[in-house]
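Supplied in structure tokens, the structure appears directly below.
Missing here is one protein chain; the remaining ones are kept as they sit in the complex.
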């Protein structure tokens, strides 16, 4: 285990970020249940150690691509509650001016290239970001988040092939939460997921996605190596989603058992277990952690209230942002 | 080596089929060079042992899917010269009434589901044919031919995953001729091609694609196992194309060396080497083989002449075959 | 007559045809136990078993290709594509392979396959889950395209599609799954290429597809109260298109609005308007008006999304203008 003294700040930030994700999702769920949120959303609760363990190994210059289950990545990469809740509610002050919503949420200024409603849709984007880094001699690294279900998309193999051939600084992070929608992973994935990456000559790892320190430790190493041009890498993170596939997926007995959910929630919760460790190590008392959580909950409540009363974009915005402007001066010869 | 006495007929048929392919391509090339053929075509010369070794392990009920380099598969699966040359020239008596041409040629009645001008485009089709066999309780096997270059297409991994999950009777036959168009395989394929199949839990094999007996031997075994429900399988066949990527690709020094071509042609020719073996084993003399070839050349010449003077489809055919008719009786309730 | 939902209608149609023809099977993501996210296929796996109601991995190009191969060799697959927006992923298998096989083989190989998917915005699902992409498939020779406007059409068109010997794309409006309509107990099929006059009228023709039929019926109701008699016509299939019925109505009323939920530009309203203008030109009192969805990606925000699609008010407004002889774009 790392040197706890010097790392106290890091540990506390990781804990905080995990709680921030959990609290965000609790509020999102509440907004749905009280019919205040338009549409549906996919919650990240239970998987916090994955996003946080990885994103804490990244700088603001590093990029990520996210998924339909994107709130966790967004928070972990440094986003604010206010603009996130505004986005969730389709308000003008949202990160995407309300045009994206939950499935396209992103704090673009922190290197989040966007949640994506196409399963696997961002695999090319992440790889392309890494190609850009290599071409421009920049040492940033891109992490591509996707689920176990997304490994069925052929695009992954196309871009892994090119990433391997060109040694791109990209890390493929497969969040294996055991399910894609209402189907168990073993029913939709033949063979071995990591072996698939290895077959392309890509070093692949499996890690406990409920252990934020383990995830962070591996991520630190791989990010450092990717920066030096030793990429790409593939990581399979074993995790679990607590809620249904989306907020509306309430009765899920037909595809997964209550006992299974209970075991993960009660024995493997990434926040509870990390909290225990922090206390045991004398880094933070249970009270400290409780106080932190309370403060975060209060912040979330304020953000939700703000977002609920924030204004919608003006109707005139409907046909704005279809095309980015091009400076007319650029379009003159020689310019 | 197999029991030569009992297999004489098989050996001679394999030899004949290989020669038939070579002769077909020689004539196709000639038609191109003399500007008698519309468009371009991709020649199979040099790869004959692959198509023949595999197709000789199949029955007429077994299916294949073919590629842009499809004449070899077509001949090997039992097609006639006359209808093939007619197709190549866009004549009404062609297998596809002149509508398909070289890149869509197929003797459909022998289970050839078609050449395909989309690289990788037939991988789903072959797998679907195998799914049909399984659903309908039929014991036929489908072979999917594709090139090394096609392994870059994500579709392959999508369908291999499903074929493995559902244990389908399909054999993926990767014709590794060292090039995709003007690029060497090592520049476009990271890692190991067979390992990619193995990662999906599919048994994979590599075989010398210039040795028709080795190919046929392996194929017999895999086809038999696939019939029993032990599929899918993957085979990488190491081979070489003698001509350019297509008939128009004449100056190819910039991407491959003349010496390399010479070595394959002079030392590893599948027909010459098998012919030698047949003589050594006392199965057929050099004269017998020469006579066979002459007879085939004469047949080809006759077919070419026939095709050259055959008629084009009538203009009225242009909008025929857009939609297949549906018997109106079927469209009545209860019918 | 009993009233059932569009969802039940689709389910019944598929069940009836699967009973009738053992070569049919369903394939797609979460079609079995889950019965799709919209629950449209609920119960089918219980009746037909997992061999004929096949759950796939998330690999749209792959399972579409597999369906094409099965169809080419004697099965009749019904492919479930969870969202119409995923059409982009399967275009190659659908348009390069399925649509062209019969033609390229000179009539030797055909692809009896149904692709069912959906369209429609205003469900707060944002730009990648709200598109109405029927124009893309209608443009490709070799594909038939059907768009049911109620449970009645959903059932009758689906049954015809399954029996057709060609690839047929059926697009259902995902906001209409719970809408009820009268559907006979007795079996019926709706032939392709026969438009349906949903409401007869004499002053103006409203041609509408899918959920826009409801929109136009509502507009017609308002117009009727104002003494304007609107005829509402649902083409039901874009390919084949029943041009004759549309043109006949245009000649009768001399005024036409075409309403559709696909993006307006380079979409299907241009085709329909183009044909009517060409073939009923000398009977028209005013230009054919086109009302498609705005040419913008579908925004998430409810404040924006609702204004991207045609509404009864918008149709009514345009109809009034046409009727009042206002010289639209006359400058």
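As written, the chain order gives the labels A, B and C, with residue 1 at the start of each chain.
Simple rule for what comes next: contacts are C-beta pairs under 8 Å (C-beta built on N, C-alpha and C of every residue); 3 or more make two chains touch, one makes a residue touch a chain.
Predicted model only: the values in this text are computed from it and were never measured.
Interface note for the absent chain: among C:89, C:115, C:158 or C:259, the touching residue is C:89. Annotation: of A:42, A:73, A:97 or A:268, A:97 touches the absent chain (contact as defined above). Across B:98, B:111 or B:270, the residue that sits in touch with the chain not pictured is B:98. Within the complete assembly, residues 85-89, 91-92, 94-96, 99-100, 103-104, 126-128, 135-136, 138-142, 238-239, 241, 262-263, 265-275, 277-282, 284, 286-290, 294-297, 299, 327-330 of chain C touch the chain that is not shown. Residues 63, 65, 94-100, 104, 106, 108-109, 113-114, 116, 118, 121-133, 135-136, 142, 154-155, 158-159, 161-162, 165, 320-326, 330-334 of chain A touch the missing chain (whole complex, contact as defined above).
Take chain B: the residues that touch the chain left off the picture are 38-40, 90-91, 96-104, 116-121, 149-150, 152-154, 180-183, 187-189, 254-255, 312-313, 315, 317-319, 322.
Criterion: only the chains that are shown with their structure count from here on.
Measuring from the averaged C-alpha position of chain B to that of chain C gives a distance of 40 Å.
Residue positions of chain B touching 2 or more other chains, listed in rising order: 154-155, 158, 161-162, 165. Residue positions of chain C touching 2 or more other chains, listed in rising order: 56-57, 59, 61-62.
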